[in-house]
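In this view, the complex is presented without one of its protein chains, the others remaining in place.
Letters A, B and C mark the chains as written, and numbering starts fresh at 1 in each.
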Amino acid sequence: MTETVPARGALDRARAVAWLQEYGVYAAVVALFAFNAVFTPHFLAADNFRTQLVQVAPIVIVSLGMALVIGTEGIDLSVGSVMALTASVVALYLGYGALPAIAMALLAGALVGAAGGALVAVVGVQPIVATLALLVGVRGLANVFLPQLREFTNPTLVALGSEAVAGVPIVVAVAAALVAAVAFLVRRTTFGRQLVAIGGNRAASRLSGLPVRRVLLAVYVLSGVLAAVAGVLATSRLQASDPTSLGLFMELSAITAVVVGGTPLSGGRVRVLGTVMGALLMQLLQATLIKHDLPQSWTQMAQAVIILAAVYAARERR
Amino acid sequence: MTAQTARPAPPATTAPTSRERAGRLFQRHGALIVLCALLAAGTFAFDSFTTPANLGNIATASSFLAIIAIGMTFVIVSGGIDLSVGSLFALGGVLAAYGSRHGTLAALALPVAVCGLFGLVQGVIIARTRMAPFIVTLAGLLGARGLMLSLTDEGATTYLVEDEAFAAIGQGTLAGVGHPFLVMLVILAAAAVLLQRTGFGQNVYAIGGNEDAAALMGVPVTRIKIMVYLMSGLLAGLAGALNAARLSSGVTILGIGLELDVIAAVVIGGTLLTGGAGGLGGTIAGALLLGVIQNLINQIPGLSSSFQQVVSGVFLAAVVITHRILSGVRHGTT
Amino acid sequence: MPVTAPVLETDGVLKAFPGVTALDRVSFALGQGEVHALVGENGAGKSTLIKVLTGVYRPDAGQVRYRGEPVAFGSPLEAQRAGITTIYQEVNLVPQMSVARNLFLGREPRGRLGLIDFTAMRERASRVLHGYGIRSDVRRPLGSLGLGAQQMVALARAIEADAQVVIMDEPTSSLQPREVDRLFAAIADLKAQGRSVVYVSHRLEELYRVCDRVTVLRDGRRVHTGPLAELERLRLVSLMLGRDPDQVRTEGLTRFGGRRRPHAAPVLRAGGLRREHVLDGVSLAVRPGEIVGLGGLLGSGRSETAKAIAGALPLDSGRVEVDGEPVPAGSVDAAIRAGISLLPEDRKAEGIVPGLSVRENIVLAALPRLARAGIVSEADVDRVVAAFMRRLRIKAAGPGQRAGELSGGNQQKVLLARWLAMDPKVLLLDEPTRGIDVGAKAEVQALIDELAAGGLAVLLISSDLEELVEGSERVVVLRDGAVAGELSGPDVTEEKIMAAIAGENDD
Partner (left out) sequence: EPTAATPGSSGSQARQQVATPSGPAGAGCTIQRYGTAAFDLKTAVVGFSQSEKEANPFRIAETQSIKDEAARLGIANLKTTNAQSQFSKQISDVQQLIAQGAQLLVIAPLNSDGWEPVLQQAAARKVPIITIDRKINARHCSDYLTFIGSDFVEQGRRAADQMIKALGGRGKVAILLGAPGNNVTTERTQGFKEQIAAKAPDIEITFEQTGEFAREKGQQVTEQLIQSNPDIDGIYAENDEMALGAVTALKGAGKKPGDVKIVSIDGTRGAVQGIVDGWLYAVVESNPRFGALAFETAQKFLDGEAVPEKVVIADREYDAANAADSLGQAY
């Protein structure tokens, strides 16, 4: 292809745009961080960073699953309810010890994911509706299993939520590990590649012999399990199972994180680190507004603006 | 050559199989069918169900959801989605109550104007920047609720409707039917004509079906999209105002999660979230359906509040699955 | 013929995309009442030029003039209002909407109160479409028509909106000969009424049938403009390819080698493929090293047959065997494992994953083979991709370019690569050279030949009779989803195929 001189201008603009699409979120995080460093008292403190990371960890984990689902041109509204369900399942099985309880919780998450996946992949219901039904039903189920908040003192579980290894809170460590795992899954594995292709062109993927149904099913199961992990961590941090309010509106936070992180809702693309950054950005924003004691209404309006700005920067040009 | 020129189109598409016809029927009238079935079941099971009072309540209560769902139908047919309606519903209510101090007109104009503007802005952003409607209106959801809270000092202030005439719009009845329901019917009629019998409606379907093609066919995509979101915001605000008139106060805790109910109503009504297909009749049936379900669940004695949720979840799933299975033939599973 | 004052012209138009200059200061003039051919290899810039003319893209530099006035259409709508309508390369209509609504979108007949009058709309629609040979119910969703039928609707739509300039980007790529005739009749009418036509096509004989003048683009540059009649065919080709005529002459136009008559047992056997209303007991067999053509009219079910064999279309009954082994029906995966590969007809919807890179697109099907324990070996991928991009001469900024940005022809090559990477036993090609320039077309044909020579069994669906005849040892002709006849050896001629299609030889 010929590259003539007058084309330069266009190309440079294109590069700038590409850069913004790629690193806009990172820039925003840095900017907000800088702002706080200057204007927020006691911000530059190890404890503070720990707090922010610990609080963002569950959101990050849920967002990972959400990112995968969105990559397949789907969406999973059930994640918040899954967290609630795991909370009550943990409480129910804690009698057998922490590990069995956690195992059961993850299983529960997997099952809900499988249900959603089956609705989407096998029956062919649109993801948003399928998972909407789960959003409503599963939270109800969580409350049926455990009518009200229940505290626990199981040392293992409490430790999981409050201890740290080598200065890194376990919660954060787990999140980091999962980020790495998912990043690897998306970049290097057949599954990851197929997932993205299916999101990019379902029909073509089918005709190319990709196991569309299996991949979709697996993706929703993964999302369910990740939500369950988040649910367990949040529960262990709270030192109580609270199926009523745990994970309320989590689906929205997760979707926000994913999209702000530069993953298009139209599917065909998954940005893992971007998603993490997206979650971090929203967390920092929340923290900033709380630390400066601004009212709820401000928080929401500010979030609205940030979301728009971030997505605008990262949007697909044509 | 005439031999083939006269060749009729392959039967595949002209003579639909009985299964296809069933599918098409369910696609169009599924919600209505289920609705009738439930009404019958309700009448049969509970004697306190098919009383004029009870049905009247359901109708009136569902009107607000229905009005919003009408706007949402336009949005979804155009291939978009509007998550901001719940917040706009609440905002509209507050503004109406506030405006009612300055008379009926203000009470109606203020919410419609502000929420309309809100929808307009969202529409402009979506249409001009091609950002995903889901995310833009998600921001709208937050923004509108934030605005509503800041107007009511974090929800502490509840403005009361001062204007009798305005309150009457929401509370009065005509021949035993609540005004809101009548208003809804009027809006429905107008919207149906707009969607089915005007160029605007055709364009909405075209954009939802294939946006790029529509653009190349000369459809003013940007303008149509903006108008669609404008309508949605406008109707959400109007519904909020009506509701405020009915409650004669601008309640600040309304509309949380309402957008999901509205979407459910539209989808149950047979409109595909993928856009380009669907209609208003189903939407209304869907809205009423949700009302009836809630009412029936209440009729069942001794059903714990948590179980009620499970039931509604299962029910929603059941409806969409039947839908999908029966109408699957049409937008092929293959 | 003398050229009157240009109706529509571009002056030094420049359009660059990331990595490629699609139009490099192109000047182009369309005369009043002329039919102007626009030709060039895939990626030459034809579609881009058209999109600049009709306001889809804004030129980075240069000027567009309409009736002598500088114009900058902001959108196709504005262009249409000004009297320029376009038929774009890929069918661009709304599949979910009815045929009639598609035909009249934007200019629906109005009744009382300015509301749309659907009865009138249907009547006019079926009247108009009859003229273009579409007999099917105009209330049916457009998507239920075959590609060709859809293309005819698009044509009708553009021509009926009585415009000054009608631009056609490869309008015949999915048309049957009979429909092509209708199209040319329509073009003649336009010309008679003094309207102008820009005509893009890779089918040279068509150009010579309808066009007055020709403009040749190569790599985004204009290399020639002039009367077509005076330009001998080989010269035109050499202009497009940028090679000298003798070279082209020696190499010939279609690249199919001489006939082979392999006698090995058929590798592919399909028997009694049946699906309500679409396929009615199609049976065929292909030997290794054999190219079997599949002929038929629009909607005769050729694509369906191919899809059925590839497991992409659920069947009511019928069996498919490879090397005598039955292939589990209705499973693409099983078919692929059995060694069957299908190059789908609709490149845009069923082939390319536009968002992914050329690289990812090529290895999409082969991924499992290029992975160990589910982990992809990038090295192997790179190797395969590099190999095929070289072998098929895929024109792209690099393996990393988004496949959606490639020109039609290059996308087709990418898809071919995807399937060759699976080294299949049976290759089903549905319109493999549709929308591909002479150069690429010859390459693809040569490739098919080479593959067959290499012992691959090929089933070739093509609306280009010349291609069918030159390419295939045997031709199976379908009519209304059933086999209407089979021709082999000397019987494989355009006339006999037409006869079989027309059903003139069955009594």
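The rule is short, and it goes like this: a residue touches a chain if its C-beta (ideal position, glycine included) is under 8 Å from a C-beta of that chain, and two chains touch if they have at least 3 such contacts.
What you see is a predicted model, and the numbers here were worked out from it, not measured in a lab.
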item	value
Among the chains presented, those that the missing one touches	A, B
Candidate in contact with the missing chain, chosen from A:Gln21, A:Thr156, A:Thr189 or A:Gln296	A:Gln296
Hidden partner chain, touching residue among A:Leu92, A:Leu107, A:Val123 or A:Leu149	A:Leu149
Listed residues A:Leu92, A:Ala118, A:Ala240 or A:Ala309, member touching the removed chain	A:Ala240
Given B:Gln196, B:Thr274, B:Gln294 or B:Thr322, the one touching the chain that is not displayed	B:Gln294
Sites on chain A contacted by the missing partner chain, in the whole complex	40-43, 45, 47-48, 51, 54-55, 143, 147-149, 151, 162, 234, 237-240, 242-246, 248, 287, 290-291, 293, 296
Chain B residues that touch the omitted chain in the full complex	48, 51, 53-54, 57-58, 60-61, 64, 97, 149, 152-160, 162, 167, 171, 243, 246-249, 251-254, 256-257, 291, 294-295, 298, 301, 304-306, 308-309
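Quick note on the criterion: only the chains that are shown with their structure count from here on.
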item	value
Geometric centre distance via CA averages, chain B-chain A, whole Å	29
Distance from chain C to chain A - Cα centre to Cα centre, in angstrom	43
Whole-Å gap separating chain B and chain C, where each centre is the average of the chain's CA atoms	42
For chain B, residues contacting two or more additional chains	none
Complex interface listing, chain A residues touching chain C	1-4, 6-7, 9-11, 14, 18, 188-191, 193-194, 196-197, 200-201, 203-211, 268-269
Residue ranges of chain B in contact with chain C within the complex	1, 3-15, 17, 193, 197-199, 202-203, 205-206, 208-210, 212-220, 276-277, 334
In the complex, chain C residues that touch chain A	14, 16, 18-21, 24-25, 43, 60-61, 219-221, 310, 312, 332-333, 335-337, 342, 344, 349-356, 360, 364-365, 367-368, 371, 374-376, 378, 395, 397, 418
